[in-house]
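Since the structure comes first, as structure tokens, the remarks are kept for the end.
With one protein chain held back, the other chains of the complex are shown just where they sit.
In order of appearance the chains are A and B, and numbering begins at 1 in each one.
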Amino acid sequence: MVNLQDIKDRAKALLENGEVGAVVGFIESTAGNLASPKFITEADQADGLIWDPTCVHNLALYLVEERKRQTKAAHGHGAAPGGEDKSKRLAIVAKGCDTRAVNVLLQENYFPRDDIHVLGVSCEGTGMVDRYKLAKKLKGLQAEKTEFDGNGYKVTTTSGETVKVAAKDVMADRCLECRHPHPVIFDDEFGEAVEDRGLADAFAAIKTVDEGSTADKWKFWGHHFDRCIRCFACRSVCPMCYCEECVVDSINMHVLQDTSAEEKANRIKWIERSATTSENIGYHLVRAMHLAGRCVDCGECERVCPVNIPVRLLNSVLDFEAKDTFGYDVGMDPGQPSFVSSFRDDDPNDFIR
Amino acid sequence: MSDNIYLPKMGRIIDVNSEVEGARAIKTFRVEFVNGDGFDHECGQCAMLSVFGKGESMISIASSPLIKEYKQFSIMRVGRVTTAIHDMEIGDVIGVRGPYGNNFPVEDWKGKNLIFIGGGCGLAPIWPIIQTAVLQRKDFKDITVFYGGRSSRDIMYAKELEKLRGDAEVHLSIDSEEEGWNEFCGFVPTNVMDKSPSPKNAIAITCGPPIMIKFVIQNLKGAGFEDTQIYTTIENKMKCGIGKCGRCNVGKDYVCTKGPVYSWADLKELPQEY
Partner (left out) sequence: MEKVLKKDNLRDWVIALSSYEVHAPAFEDEVWNFKQVEKPEDAALDHTNTVKPPKDFSFPQREVYCEFAQKKGEAPMVTETLPALAAPKVVFGVRPCDGRAGPRNDTVFSKEFDDIYYWMRRKKVAQVGLACNTPPSRNCFCTAVGGSPHSEDGLDVLMVDLGDSYLVKALTKVGEEIVKAGGKALGNASAADKKTAAKAKADAEKAPMREIVDIKTVPENLQKNFDSEVWGEMAQACIGCGICTFLCPTCHCFDINDEVTNVTPLRGQRVRTWDNCQFPDFTMHSSGHNPRNTLGARLRQRVCHKFLYFVQNHDTYQCVGCGRCISECPVGIDIVAVVNKVAHDVG
């Protein structure tokens, strides 16, 4: 069992010893049944840390965001109002999937290993809650808080009732299908590695979509892409979507003193801002392709989508291809070669050798 | 189409003049409306210029409202739209909608000494007042123009400034010394300090790079100018030009409708969001 006090104590010690400038962990939000990521900079704030099935976020994102803030500040673009930039080490609380995101970022040299401290937390026998599944289960009641309760969850509703549900019934698909619920890279480890969770087969969700004909697939995805409002939450929440400038940006986002007018004028608009079928398809497919062999299936893209587009499935398909065709497991080791820029000597195709 | 505020009128370019070349090129365009479909403007107002296929850019109108035949725009090449405009030639047709924004209270300044302080491309927004004051020379007292560029090659309206002498006192400057340059060497705010204009019955109008404006205002205040005697303009990214698209606000004010002209007395109350 994960002992929350251990996480708090470790966070406190890291801050007190000055080993890190901040611990990014989870605190309770005021929005209801959702943890909120928080930069904890003072030891006494560590008491506010929580660990429950609403700690859904992949906090590796903030390792990226903090690095960007520091780079920006170094270029004289100013710090956020309210926080001078501490170019100190950063600690994050990370689940299994989140630690694999850390590995991919290390693999891509986004930051050096020494700059980060990983408080790895095991999801053990369960995982994170899916709000739509929970809403269905609660039949009109609204969840205020969800806690771990053995292999189930204890849900407290807004009207004060306690409802116990089997985790399996309301867990996010990503967690049901998770192949690595235990952290794979960490400086501190909390909770146990649980073998044989037996919750769902890996890649179970894509199999139902993958079985249909091409026409069926177009119908399925056409329906979903049409609904996209291009809020870019899926991109914003993804630790791997760290590009300074994205194909969907309408202007050059990375403008320096010597960026010429011609460079800005000649920037190609690959994808228009209009949320039309063609542009939405362009956006989602480009994003999926850029995540091939990089997506760790934390499922945050799908979780944050306000209109519930199954964004994760796109990435899962590519994850499946990587695994099935090339035996590639994303984010297992920072030293592993990059999926798209490496090949094996025994590759069956000779064009690559 | 007349009710549709988003559709531009068509203007034909009748004159193009290259003011400054290089990485920060400035060109001046004179545009006459096609089919007499134009509009009148006031000093300080802007217009949204469009190049179809590229987009729109808000540009200050750099000619006096007293000139009805054309509207003048002096444009620095910075991005997609301004580069496309720079590629245009005499006879080409451009979209123009406006006029947008508030204006300098020029009528209230009659009988006063006017001191203009410009830097770089910042001569364009205040040029309509200078032109107006010269066209109505008797209505105004002393006119003084300070203007500076990085080098002598960065001086815009060079010929026009020469013509101005006689009607106005003109003090030019460049940042560092150059052979053959007989006027002031140094930054614009220093040149202003050097000539120490009197605040008596005067209005100072300044426009240029933010850092220049900051020191000009500091120096004018030092010389005894009241906040209400100092005017400047600000700019922000704009799309609609009519206070709806939501991006150009500085505090409660959309610069496209409540600006771009501010007295320092008003501007200093607004947050530094420009």
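What we mean here is this: a residue touches a chain if its C-beta (ideal position, glycine included) is under 8 Å from a C-beta of that chain, and two chains touch if they have at least 3 such contacts.
Note that the structure is a prediction, hence the values are computed from the model and not measured.
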item	value
Candidates B:Ile67, B:Val93 or B:Ala223 - the one touching the absent chain	B:Val93
Which residue of A:Ala35, A:Cys97 or A:Ala288 touches the chain not shown here	A:Ala35
Positions on subunit B where the hidden chain makes contact	1, 3-8, 10, 12, 34, 52-56, 78-80, 82, 93, 95, 235-237, 239-240, 242-252, 257, 271-274
On subunit A, residues whose C-beta touches the chain left out of the figure	29-32, 34-39, 57, 61-62, 65, 72, 77-83, 132, 135-136, 142, 144, 158, 224, 227, 229-233, 235-237, 249-251, 253, 255-257, 259, 264, 272-276, 300, 303-304, 306-309
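FYI, only the chains that are shown with their structure count from here on.
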item	value
Whole-Å gap between the CA centroids of subunit A and subunit B	48
Contact set on subunit B toward subunit A in their complex	23, 25, 77-80, 82-84
Partner subunit B, residues of subunit A touching it in the complex	251, 260-262, 264-265, 267
